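Omission of a single protein chain aside, the complex is shown with its protein chains in their original locations.
By letter and in written order, the chains are A, B, C and D; residue numbering begins at 1 in each of them.
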Amino acid sequence: MAEQKARPDSRAGPDNAEPLLSLKGLTMGFRTDEGSFIALEDVSYEVPKGQTVGLVGESGCGKSVSVMTAMRLLPSPPAFIRSGQVVFDGRDLLKLVPESMRHIRGNRIGMIFQEPMTSLNPTFSIGFQMREVLRIHRSLKRKEADELCTDMLAKTGIGAPAQRLKQYPHELSGGLRQRIMIAMALLCGPDLLIADEPTTALDVTIQAQILELLKELQQDLQMSILMITHDLGVVAESCRYVYVMYAGCVVESAEAERIFSEPGHPYTRGLINSRPRIAEKREWLKTIPGMVPGPDNRPPGCNYAERCERCTEQCRQEQPQFVQYDHKQAVACWNPYP
Amino acid sequence: MQRNWIVLVLLVGFIMTWPWSAVAGEGKKGGTITITYKDDVVTLDPAIGYDWQNWSMIKSLFSGLMDYEPGTTALTPDLAESYSVSDDGLIYTFKLRSGVKFHNGRELVASDVKYSIERTVNPETQSPGQGFYNMIKGFDDVVAGKTERLEGIETSDEQTVVFELSRPDATFLHLLALNFAFIVPKEEVEKWGADFGKHPVGSGAFKLKEWKLGQSIEWVRNPDYHFPDRPKLDGVIFEIGQEPTVALMRLQRGEVDILGDGIPPARFVQIKNDPKYKDQIVEGGQLHTGYVTMNVRMEPFDDARVRKAVNMAINKDRVVKIINNRAVVANQPLPPAMPGYDPDYEGYPYDPEQAKDLLAEAGYPDGFETELWTMNVDPNPRIAQSMQQNLAAIGIKADILNQSQGPVIAAGGEPDQAPMIWSGGMAWIADYPDPSNFYGPILGCGGAVKGGWNWAWYCNEEIEKMATKADSMSDPAQAEKRIDLWREIFIKIMDDAPWAPIFNEQRFTMHSPRVKGKPSYFVDPVHIPINYENIYVED
Amino acid sequence: MDCNYLLRSFFYFDLPGIEFAVSYAWRKFLRKKVAVTAAGVLAVIILAAVFAPVLAPHDPYEQFFEGLTLQGAPLPPSAEFFLGTDLLGRDLLSRLLYGARTSLIIGVVANGVAVLLGTFLGVIGGYVGGFIGGAVMRFTDLMMAFPALLLAIALAAIFTPSLWIVALVIALVNWVWVARVIYAQTRSLAESEFIEAVRSLGASWPRILFLHVIPHLAPTVFVWSTLGISTTVLLEATLSFLGIGVRPPMPSWGGIIYESQSYFLDAPWLVFFPGLAILMLALAFNLVGDALRDVLDPTQRGRG
Amino acid sequence: MFLFLAKRFGASGLIVIGITFITFLLSYFIPADPVRMLAGRSATQETVESIRHQLGLDQPLPVQYLKYLGRLVQGDLGRSYKQKTQVAELIASRMPATLKLLVGAIFFEVLFGIPAGIFAASRRGRKADNLAMIASFVGVSAPQFVVGLLLLWVFAYKMALYPLGGYGGLSHLILPAVTLGITGGGWYSRMMRSSMVDVLQQDYIRTARAKGVRESAVVLVHGLRNAVLPVIAMIGMDIGFFMSWTVVVESVYGWPGIGQLTWQSIQVIDTPVIMGVTLVAALAIVIGNFMADLIMPLIDPRLRVR
Partner (left out) sequence: MTDREPLLEIIDLNKHFYVKGQQRPVRAVDGVSLELNRGETLSVVGESGCGKSTLARAALRIHEPTSGRVIFKGQDLLNLSRKRLRAKRKEMQFIFQDPYASLDTRWPVGSIVTEPLVIHGAGDYRSRQKKLHELLELVGLDPTAANRYPHEFSGGQRQRIGIARAVALEPDLIVADEPVSALDVSIQSQIINLLIRLKQDLSLAYIFITHDLAVVKHISDRVAVMYLGVIIEFAGVEELFSNPLHPYTQALISAIPRIDYRQSGRRIVLTGDVPDPSDPPSGCRFHPRCIHRMDICSQEQPQTLTLGSNGSWHTVNCHLYTDAINL
């Protein structure tokens, strides 16, 4: 399977910087009652040290699944990994014993999630949940831990941090909760922060706050961020490098600036053009016809072929190869836009 | 008056000769025994306690003017030192034993006797025994609430009680041996009020030491008991809430001395067949009859032929077998141990063919449908089913209605509700060993009223007259004749067949090897399961 | 409103969909091995009950003379009486087979009545609301707090027990749970967006209730119609065990145990076989009902 | 919080009163005359009427009920017709046994039900899960009287490990408690499982894992605290459930508790005792729910507001 569909290295290599996290040819799927299906096909991307990388795509394209797989947070069964590697700081995470993996999670890789309302345990105080991280990864006295927590809360712009520790999630607003999630993820000073749709559930004004905050923190702490989002605007605002996913595959990777100015893959282009823009007035929005194929009925060739305006017979038959334009852009398409 | 003296002499002779002397020489004092019961002991108030379990307990905690010789149904004076009856049978004079003390230390005097019986008769007490004393003069006034004093009881001095009856009654001495006539100290009754039943103070062989509700009752010897050689035991412990099956196992292990509830029916066959326990099981008759009533006011049981047919249809041997032969087949209302039982009477034989003929004669060649009521506690539904099958064989389709006791009793007390009732579980165990006790409420006209206990609604004027006559034959000289009259009455009743007598339950008591005493003490007709006063232990 | 449309919309349009839903549910159900096994057991019991007259080796009511020992003890399993005899000398196997009828009839009838009653009151409580709905639900709360077995015992004492009375008594005790579940579901349906949508189209309340709310309750009702039977069977057995079940000599599994419970040490087969039968029946209904719940109505979970 | 509890208490009070009313009505309609049974077989008509009058049973039903309530308010449960004892005293004497049984049963339920549920949930979809769930359904489907008799037969009779029923120490308690708890244990394990399965799919569980929390702690700390809530609510309701099932279990084991008292009283239509027992059962339900209401906010802070 892996050999047949092998593609040239999809990584264009953001800035040639040394990668901190890299997924290499990850193919995985789920077994269900209805049979098993492949969710991710040969997914490769990488996050360099100290940079923010975006992972964009519509719902169901596999962006969250890829990081959950990388972090080994998917229960198996039903999830299974067919092939690939997840290299973090030189080690393949997929080969680690669970105990070592545990020491990476929350310690060297922090994660924040889409739903700040539900991502915190409602039955434990903020303080407990934050201290827990320190208890697991650092052996600190309670007082030291509390200090560290309040510091971190203050850093994420939360007022009266000492009181917050005593509060429970339901007493806080969504924005605050997301800040707390961020603070919690950053407690151990991770090298990488995985932000899975961190602002999707938030209001625009709060989203702006959180994005600003992430930007500041990244500069302060010199960490890498993998930003998963479906919102091209968020990517444009916060990422230097972007991977676009469609139906379980990475279809394009490029510098953020490049991807918006000269999108190579028809899908990327369609996505960008289908958003209404504040700055210009158009009568009709550009649309992408049809729907994303489900994981159980993907075509033999390019997954996007059915919806693509530049589709050829080759597209229907063969999986497209990655075409590397330069170090700034690579596209998996038989007929990419120039 | 002369005859009174004869009675007295006879009685004194009785007292001096075998029962007491025999008992006095038998066994030694000391030791404590353990008895188990499943159900709670309801009350130990002699005016109220009226079930087989507390009946004999009360007898050992209290005493009355009269008692029975242990293990028999023969009357004997107890608190009475002597008594005399007037010629017309209306005046009874009792001389009390002197120096008898209540458990609280006070001496028992004649006014206590008066008080105790008045208390039983007083409606406020709600004594189920009240109605027994309706022959005492002034009874009606007390019942009507006009007075609390019974006109018919006089205490001329501290040791003498005189009863005046409104009509002669041959059973009166028996009635004084009933628990309801046992003597209670007024001050204690007033102290405890309605809770006297939980704090009984009497003058019996034992006194209550401790009662843990729902768990145990502990008795100790009454050192001041007026029979100095009794009781033999230092104490008795009742453990409450013990399953009969468990109790049996514990007895086998030696932890328990007497099975209060008897041998559990389910284990009966095994235990009975085990030679190891041969000496520990005592069998005896009871003053009990199990019977099916047929409502003579409801069709088709208004026809005596139908009732006779039912009598002939029921295979009583099979019924007895179903309860593991723990009974003997009955053919008349009276149990064999009861004076007046007719051993020569053959009754209705088991003969389905003839039963069918009788039915056809009565106009039911194809039988009919009816209902058989029964109480819903094992083995009664089983017995009912066995009879149901017998009835079905002659074409009577009886629907079994099994209910808890209350509704069955209620239905029996209505003239038109229950055509047939199997009496099991609610059946008649005699209060006192006299045949009259089997007539009045359950076969006499007085019981055939709404809410009454004559579930057959049988009322025969002729028999009623005979019964009245028999009851007034209080002269001891007529005793034999009286019994003969009763015998005749019950056989006559069987001609009308308002009942189908089924069986007389046998009593089986099992005791540990260390408990000794005459076998009759263990199947004492009035002390169930044992006569606590007279048994002893040998370790 | 033309009836034609109603009919069409229900039968013409709905049919393919229902077929689809049913076949989908069916396939999902078949994948559950345990449930299929349980359904098999159920089928066996139902067949045994239906064909009891054919299958039973003896008359279940016949008290055989040779069915008891001379001392009146029941016989252990033998060639003549496969599962032994009961305390009246009747063939236990035959009584068990006929007893299955009792259990099933009471199970189905009692539970059917309970489900109907519960659904009716639940819908009133959940959809009508206001004073009536509130009163209905307060009453349900009350009955919920009433010790069920005590209620059944008292009811059984008031009405002389018979097959149908026992069924009724059980129904009167059991409807409460159905009412609670239906109430909760109706409430959430009544507040759901698609009902809001239909209301915004201008639909009248009977239309909403009968065409939109009630069809959604169908799976729950169906699930409870199955799941509830196990509770009913157990309750019937328990009532019989306490001596207030169906009228003897009608065979009932609980009744057999009731009659023989004190003999269980010496005649354990009299407890074991009927006990096993009750267990199997209740278990089968439970497993099938639970699987149906998973398949049809995964949101409902409660104590039956 | 206080207001909330007060409201709950008020509602509970109404429920208790409603229950007493229904019980009163039921005992009134039971076709048996307690006075007849009380008065004995030799009683005259006058005596019966006089007793009826003394007990106030000749008054119209509403008056009887109101008088009953009036006495109830003064803490007087009445006197048993049959035993002539204060009902309160009777119940009090039976209470320790029943309480022991209840505690034992709940202990058993919780001890087996909850771990089994957690175990099954953490192995969801695997063989162990299936087995545990079938076992729990066996527990739910097993009639208690059969379980009781079989346990007695096996463990007390054949193996002689425990006494053959009866009241006493721990060895007496084990079999009845297991019997009473087996249904609940089955339910709890099912509830615990489904609740835990739900909880383990929650986002905060993912967060906990992402923090590097040990899997056992994810389940037992983060999962359990959330998943146990419905089970606690259920235990609250169960106390009422038990009050009626004790009738069966106590009858099988000869356990001298409220259940036996109930059964005896029903047999002879001892209305005051029946009323008292139902009241106790209803109170048990109310108290059970109330305790659940008190305990749940300790576990879930969201319930603490108000």
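Note that in this section a contact is a pair of C-beta atoms (placed from the backbone, for glycine too) under 8 Å apart; a residue touches a chain by one contact, two chains touch by 3 or more.
All values reported here derive from a predicted model rather than from experimental measurement.
> Would you indicate which residue among C:L30, C:L47 or C:A197 is in contact with the undisplayed chain?
Answer from the full complex: C:A197 touches the omitted chain.
> Could you tell which one of A:I206, A:I228, A:V250 or A:C333 touches the chain left off the display?
A:I206
> Quickly run down the residues of chain C that touch the omitted chain.
Against the missing chain, chain C presents residues 1-2, 4-5, 8-9, 13-14, 16-17, 20-21, 192-194, 196-204, 207, 212, 215-216.
> Using the touch rule from the top, list residues of chain A that touch the missing partner.
58-59, 173-176, 203-209, 211-212, 230-234, 236-237, 256-257, 260-261, 270-272, 274-279, 281-289, 291-292
Everything below uses one rule, namely that only the chains that are shown with their structure count from here on.
> What is the touch distance from chain A to chain B, in steps?
The fewest touching-chain steps linking chain A to chain B number 2.
> What whole-Å value do you get for the distance between chain C and chain D if each is reduced to the mean of its CA atoms?
That gives a centre separation of 23 Å.
> Using CA atom averages as chain centres, what separation in Å is found between chain A and chain C?
It comes to 51 Å between the two C-alpha centres.
> Counting only residues that touch at least 2 other chains, which ones in chain D make the list?
Expected reply: 30-32, 266, 269.
> Hunt down the residues of chain A that sit against at least two other chains at once, touch-wise.
none
> Can you list the chain D residues touching chain A in their complex?
125, 202-204, 206-215, 222, 225-226, 299-302, 305
> In the complex formed with chain B, which residues of chain D make contact?
Residues 30-34, 36-48, 50-51, 54, 79, 82-86, 89-90, 92-94, 97, 163-167, 253-256, 260-261, 264, 266-269 of chain D touch chain B in their complex.
> Touching residues of chain C toward chain D in the complex: what are they?
Touching chain D: residues 34, 138, 141-142, 144-151, 153-155, 157-158, 230, 234, 237-238, 241-242, 254, 257, 261, 264-265, 268, 271-272, 274-275, 278-279, 282-283, 285-287, 290, 301, 303-304 of chain C.
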